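Mind looking over this structure? Questions follow.
Note that this complex is displayed minus one protein chain, with the remaining chains in position.
Entry: chain A
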Amino acid sequence: MADNKPVLEIEDLSVAYVTGSGLVHAVNDVNLKVYPNEIVGLIGESGSGKSTMAYTIMRLLKGDAVVTKGRVKILGQDVYQLSKKELRQFRWSKMAMVFQSAMSALNPVMTVETQILDALLSHRKDMTKEQARARARELMELVRIDPKHLKSYPHELSGGMRQRVVIAIAIALNPALVIMDEPTTALDVVVQRSILDEIRKIQQEVGFAILFVSHDFSLVAELASRVAIMYAGRIIEVTPSDLLHLQEKHHPYTEGLLKAIPELTAEDVTIQGIGGYPPDLQDLPSGCAFHPRCPYATDICRRVRPEKLAVGDKLIECHLFSEKELVSHV
């Protein structure tokens, strides 16, 4: 995988919202790479900056959000160097996004077919309407919806079907990367499961990379091959998902998340939460942003922000590993 050229490269990315009281950083110095045909999970609690990151990659930030630092490259192309016109062509043909809200991502007054055709015909000037229609049918079959629903309006479809349509639109132009921003949050668990299976199947069939944004830890751990964990706008750990268990050493926040997962098969279920509250982005704690909630916090955590370190196959941003692990790795 490592010798492949990455589909997505995020370098030192910082994004801030302009507010009355100055800049509030929602994303801070983030580095992340996604390789072809790889599913990477991006996990974080509400307000950790994961959705902002998704919108930043798509260059869909609105109004008062600005990229203050860093680059986003898709297939080596810096997304923020494109002109508006180039961006319109580039977006969706190279990268696409499935939105959080299955219910509201489709235009209520247009048939499903028109909305799929819009994506196709806006990019493929050489495509005839007939070819586009054929492709739309193909896409519907790919996401397992009867093509007769092409003539349906969104309100005539169930939530799960709507999300499948959105996925069909996302993969219409065979993008190299599809960002999925909590694609199953609005759906019930049974539908969630079938959509996830679908996503995995289509991903294997068609072949594209997925950046899967979610707050559902166990769901992402199952789907993705690598998981990036965000806290207060920083990626504090990137880890292969098969190492996501308590036998491995993790960032204390990851450890807290792992302890919070109930095991259905366990005799007596003990769930441990993480104490404290998510940090206020306007007033981040000094040093490591997690230190007020961290059971292992020491003096240095309050003063110095930890560097990112390789711990085995993992990348962890924590002082706990700085001395001993560094020595063993260098």
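Remarks
Assume a residue touches a chain if its C-beta (ideal position, glycine included) is under 8 Å from a C-beta of that chain, and two chains touch if they have at least 3 such contacts; residues count from 1.
The rule is simple: contacts and distances are computed from a predicted model.
This figure omits one chain of the complex; the name its UniProt record holds, of "YCII-related domain-containing protein", "Peptide ABC transporter permease", "Benzoyl-CoA reductase subunit BadD" or "Sulfurtransferase", is "Peptide ABC transporter permease". Considering the full assembly, A:N107 is the residue among A:T19, A:N107 or A:N174 that touches the omitted chain. Interface note for the absent chain: among A:D29, A:E45 or A:D118, the touching residue is A:D118. Listed residues A:K129, A:H155, A:K259 or A:R303: the one in touch with the omitted chain is A:H155.
One of A:F99, A:F208, A:Y253 or A:F321 touches the chain omitted from the figure, and that residue is A:F99.
Considering A:K33, A:K50 or A:R91, the position touching the chain not shown turns out to be A:R91 (whole complex). Even with one chain removed from view, chain A keeps its contact list with that chain: residues 58, 60, 62, 88-89, 91-93, 96-97, 99-101, 104-110, 115, 118-119, 122-123, 153, 155-156, 166, 169, 172.
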